[in-house]
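Note that one protein chain of the assembly has been removed; the remaining protein chains are unaltered in position.
The chains carry the letters A, B and C, assigned in the order they are written, with residues numbered from 1 in each.
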Amino acid sequence: MDLRLDVTERDGWAVLAVGGEIDVATAPRLREQLITLVNDGHHRIVVDLGSVDFLDSTGLGVLVGALKRVRTHDGDLALVCDEPRILKVFEITGLTKVFAMYGSVDQAVAAD
Amino acid sequence: MDLRLDVTERDGWAVLAVGGEIDVATAPRLREQLITLVNDGHHRIVVDLGSVDFLDSTGLGVLVGALKRVRTHDGDLALVCDEPRILKVFEITGLTKVFAMYGSVDQAVAAD
Amino acid sequence: MDEVVELELPARPDVLALARLVVGAVVAGEPLFDEERIDDLRLAVSEACTNAIEAQQGRNGDDGDQRPILVRCRLASGRVEVEVRDHGGGFDQAGLSLHPPVTDPSRLHYERGLGIPLIRMLSDSVEFRRTADGTAVIMIFEPRPLPDPKPIT
Partner (left out) sequence: MDEVVELELPARPDVLALARLVVGAVVAGEPLFDEERIDDLRLAVSEACTNAIEAQQGRNGDDGDQRPILVRCRLASGRVEVEVRDHGGGFDQAGLSLHPPVTDPSRLHYERGLGIPLIRMLSDSVEFRRTADGTAVIMIFEPRPLPDPKPIT
């Protein structure tokens, strides 16, 4: 229910800012938004998790799915996350090794 | 549990600022604080409910008890409350007619 | 969210905040219930839970009845029904002493007895049902704001 999605563009990246709680109730909206971006030709995507209060395994799965999708288009998916509680979920699942993770959108779009 | 009490003095009034939730779990602490004030010779008391998020009938009862107590010493008890959700509890129980109620501590200590 | 959410709680005052949190959260998903109506509901349910807990609590230093109280929230047809159940032995509702009006100076002798009147004013209907060993209070809340309240007299 409580999920906020906001898309902007920045230096050739589509930046998807996510806010609220990502769980099995809200993840479908996130998944659809990411699929729409890719289908619209955005293959370089930054997902900004800075305002996410909760992230579960379904949310991780959606992000993995999106990464897979942009890669089939030779694209890129970068994550922005500085909240320890959210970072921890990536860390303990080992997914920090799978995703390119940054502390800010600036850093994400600058890295290349 | 979540009840904050803070006593200051102002123009001859003891000002008790209350914050948090007043229910049957927390009301005993409020009651004791008010009894202590009266026993310490403070018979003119302002209770500032400005930071109260919840007030139940037990809380109302404690305030009625305190009013009774200061009156036996020819004292005064004034309430400060501007939150509609808290004001409503006084209104529907008719207690706005029993208590002197003000929108701010300034008004309460100025009225006389 | 519709259907039923049930909460079983130890019969102790420190669970009241949790009971309010849960009923507030259950109803927060209902678009027709505004902030003020949710506050009404939280207060009425809290009063019913207080009575349930006090009915079970030990009076003379004993531990009282340790069985849990039950809060049952049902969302259906756009309205909320909350039932609070205890094992507190029940009470004679007709026998509730009638307090003098609050504006009567003698009203100041009574620091209690506002719980059930508040429940009546905040809910659209309330029923006190006697159970085998206690009370079931069934409150119904409609989504509209209260009509201009009449004070207790």
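Criterion: a contact is a pair of C-beta atoms (placed from the backbone, for glycine too) under 8 Å apart; a residue touches a chain by one contact, two chains touch by 3 or more.
Predicted, not measured: the structure shown is a model, and the values here were computed from it.
One chain is not depicted; across the entire complex it touches A, C. Interface note for the absent chain: among A:Val62, A:Ala78 or A:Val105, the touching residue is A:Val62.
Note that of A:Thr8, A:Thr93 or A:Gln107, the residue touching the chain absent from this view is A:Thr93.
The chain not displayed touches chain C at residues 1-10, 12, 14-15, 17-18, 21-22, 25-26, 29, 68. Although one chain is not drawn, its touching partners on chain A can still be listed: residues 1-2, 21, 23-25, 54, 56-58, 60-62, 64-65, 67-68, 71, 84-85, 88-89, 91-95, 97-98.
Everything below uses one rule, namely that only the chains that are shown with their structure count from here on.
The centroid of the Cα atoms in chain A and the matching centroid in chain C are 44 Å apart. Centre to centre, using the average C-alpha position, chain B and chain C are separated by 24 Å.
Chain A and chain B have CA centres that are 50 Å apart. Residue numbers of chain B whose C-beta contacts span two or more other chains: none are found. Residue positions of chain C touching 2 or more other chains: none.
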